[in-house]
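Every protein chain of the complex appears in place save one, which is left out.
Entry: subunit A
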Amino acid sequence: MKKQNRLRLLGYFYGQFFPAALLITLASAYLLAKLGQQALFLIFWFKVIAMGLIAGYIHQYKRQEFFYYSNQGLSKVILWSLVLAADLLLFILILVLTAYTL
């Protein structure tokens, strides 16, 4: 499978919950701005738990679609690893920017 097709599939998979993930990240940034850096531990777990709930939702209601990805050579583990890594990077970037602008 072409690399660009894989990237497009990853983009589609991330796109299914990107608005929710971004909302959680922005809420985390807001909490950081309001509560300060001592709340980082709380914010981290807030993000982890929220993402866990999203992953659970996707597994429950979109599980049929995982066969589409696996027939393209993208296993669940690869999908989640790459997408969650991208989301984590975005989360860290936004928190760093928030902390920097405070």
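The rule is simple: contacts are C-beta pairs under 8 Å (C-beta built on N, C-alpha and C of every residue); 3 or more make two chains touch, one makes a residue touch a chain; residues count from 1.
Everything below uses one rule, namely that contacts and distances are computed from a predicted model.
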The complex lacks one chain in this depiction; which UniProt name from "ABC-type branched-subunit amino acid transport system ATPase component", "ABC transporter substrate-binding protein", "Multicomponent Na+:H+ antiporter subunit C" or "Molybdopterin oxidoreductase" does that chain carry? "ABC-type branched-subunit amino acid transport system ATPase component"
Hey, which of A:12, A:30 or A:44 is the one touching the hidden chain? A:12
List every residue of subunit A that touches the chain not included in the displayed model. 1-2, 5, 8-9, 12, 64-68, 70-73, 75
